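Below are the structure tokens for one structure; questions will follow.
Omission of a single protein chain aside, the complex is shown with its protein chains in their original locations.
Naming follows writing order (A, B and C), and every chain is counted from residue 1.
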Amino acid sequence: MIRVAVVGARGRMGSHVVEAVRSASDMELTESLDAGDDIKQISKDNTDVVVEFTVPAVSLGNVLALIEQGVDVVVGTTGWDDDKLEQVREALSHAPRADQAVFIAPNFAISAVLADYFAAKAAKYFESAEVIELHHPDKVDAPSGTALHTARAIAQARQEAGMPAMPDNTQSDGGSRGQVVDGVHVHAVRLRGLNAHEEVLLGNAGEQLSIRADSFDRISFMPGVLLAVRTLAGGGHAGLTVGLDAFLDL
Amino acid sequence: MIRVAVVGARGRMGSHVVEAVRSASDMELTESLDAGDDIKQISKDNTDVVVEFTVPAVSLGNVLALIEQGVDVVVGTTGWDDDKLEQVREALSHAPRADQAVFIAPNFAISAVLADYFAAKAAKYFESAEVIELHHPDKVDAPSGTALHTARAIAQARQEAGMPAMPDNTQSDGGSRGQVVDGVHVHAVRLRGLNAHEEVLLGNAGEQLSIRADSFDRISFMPGVLLAVRTLAGGGHAGLTVGLDAFLDL
Amino acid sequence: MIRVAVVGARGRMGSHVVEAVRSASDMELTESLDAGDDIKQISKDNTDVVVEFTVPAVSLGNVLALIEQGVDVVVGTTGWDDDKLEQVREALSHAPRADQAVFIAPNFAISAVLADYFAAKAAKYFESAEVIELHHPDKVDAPSGTALHTARAIAQARQEAGMPAMPDNTQSDGGSRGQVVDGVHVHAVRLRGLNAHEEVLLGNAGEQLSIRADSFDRISFMPGVLLAVRTLAGGGHAGLTVGLDAFLDL
Partner (left out) sequence: MIRVAVVGARGRMGSHVVEAVRSASDMELTESLDAGDDIKQISKDNTDVVVEFTVPAVSLGNVLALIEQGVDVVVGTTGWDDDKLEQVREALSHAPRADQAVFIAPNFAISAVLADYFAAKAAKYFESAEVIELHHPDKVDAPSGTALHTARAIAQARQEAGMPAMPDNTQSDGGSRGQVVDGVHVHAVRLRGLNAHEEVLLGNAGEQLSIRADSFDRISFMPGVLLAVRTLAGGGHAGLTVGLDAFLDL
């Protein structure tokens, strides 16, 4: 039985995590904390792994405190930069337990993580590749961070394989060809009814490969969160790990 | 038996038309002309309907000559503007036969014509609508003429219904949101392996309607050409008609 | 201001209707009833249109009572057969108001209603047509009622146009070709994560038309419900009407 605590338990994501942990037959929920609660209630005496889903302003502080408490941490809060990651690594270097682990993921949706990974793997075998992301119209940034990541991974794979620029004989367009990210065209659709979706199209003469990830609901993050909890509980991942693909068998 | 002649019979489209007419059990091929042949070989004595698929520079001359010969004409050549269309109407007004007909279509692919028509019909029932067109990378213009037409038809339908602008909270984008045509976002993908494709996405809270037309090959124009030939041969369409939707039962 | 009452107001659909009516700037919510409440609280003195979303066992009784109260009724409850519909028509024939109207729809999702309608319109222009429906795995029936309806409408359109059977040279299959409904192949996918989706594929040599409706959430029924309320309130639909397409401008 993996003893799991949740920090940010009343938030939109955290409340789903509480539910998911309760439903998992190999986990028990030890603590459900939110703003105002004392994070020191969580310790290695009562908890193996903590799931932290709060806001960027408090997440680093929570993680550092939890490292001192001797527990492993799965972090879903966004807003991590190199400086913050370095502080986590530093704290882990003198953590109470030698094999203590922190895992941070920008995206826990397994479909999105796999789509991104498969697109990069496939990229060097196709003459053309473009990315279309589709989201609800309330989203403020375009394109999505995931689409940018995918486009850059495709570009890098093509470069490493020594591929030329993609064929494109367009002589005039009024913006319809989208944003060019490291040579990869990225298109962003905003449509009422959608949530978060990404499609990568790869083409050769006579053939196309399409890889699409649809996230209809934030509950789609739960399998990824539970996978991360189980992976940390299983040991062997001491230190800081970033990105769910590190925990997938690919 | 409909007596059909083809002008431009050795061209990329014309050669398909020759084949299609030969395969149609209700048609017989009377003349197959191309550059250098005398168009006056075609007359109402030997032909009911002519299919004209040549190039913009000669098409108007061909059509005017064929009107004088007393035959109906189905035109697939592109490049028609208001002035040229007016010359055709004028010629038809003193044509040998009172019920003589000319039909000109910018696109004979039934799937594309229907997608365009359905998108316009549906537009006023959805908060959001965007157009994605996808073509081979040798195409010089972006977006396609068909996509522009579709976007304008959607915009017009929304305006006539008194609808507000589509929801879009995007605060920053580097071009990923595409080209805005009368308020409708249009995205153009160029991918080796594709031919000519268009998808219209329409969304309301909790639902999406997608209408997609794929043209894999120019042979896809043949059902539309034969439909036009049969419609003219059936009579009742004296004068000039533009656009295949006029001959569809919608 | 349209005065709207909701019967079944605490149900899964009814609670969305209460919300939707409250958000509509041209409607006011007059009564929210559920099991145990007296339906006679609703009358033409306080209400123009009632939305009834309950269960098949009580819906007919509710509708008959509401007809006696002199109000128009929009019904979203399922389970209507010819006998029940006849009872509604009979009751309407001696209703308090001469122009009283009842509207019953098996599906209020505009995307699904339009997809069904467009597929039937397009059917006679394509050699081949097949239907794929995709739902969550808890659904007990396969294929969906909507997919059956679409397949039958396609078959009828083809028959009326005198079309031959679709081309299919399959010599052996172990069930992969799906269920044949009036000559139209229907495929049912069950996948965790999906809600209710239907795609119609239509093909000619060299081209394909795809029409797809996605219902991600039951909130997708609200635009259709509000459209029905407004249409009844606008008058001119005395008697019983079945099916949302009757109220769409197609």
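Just so it is clear, contacts are C-beta pairs under 8 Å (C-beta built on N, C-alpha and C of every residue); 3 or more make two chains touch, one makes a residue touch a chain.
Given the structure is predicted, the values throughout are model-derived calculations rather than measurements.
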Of A:T30, A:S111 or A:S144, the one touching the omitted chain in the full complex: A:S111
Candidates A:L33, A:V63, A:M166 or A:M222 - the one touching the absent chain: A:M222
Given C:T30, C:T47, C:N204 or C:S220, the one touching the chain that is not displayed: C:N204
Touching residues on chain C - with respect to the absent chain: 126-130, 132-134, 137-143, 147, 166-180, 185-194, 201-208
Missing-chain contacts mapped onto chain B: 193, 195, 214, 216, 220
Residues from chain A at the interface with the omitted partner, ascending: 109-112, 114-115, 118, 121-122, 124-126, 202, 204-223, 227, 248-250
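We adopt the following convention: only the chains that are shown with their structure count from here on.
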Of all other chains, the one whose Cα centre sits farthest from chain C: A
Centre distance in Å when chain B and chain C are each reduced to the mean of their C-alpha atoms: 34
Euclidean distance of C-alpha centroids - chain A vs chain C, Å: 39
For chain A paired with chain B, centre-to-centre distance based on mean C-alpha positions, whole Å: 46
Multi-chain contact residues (two or more partners), chain A: 193
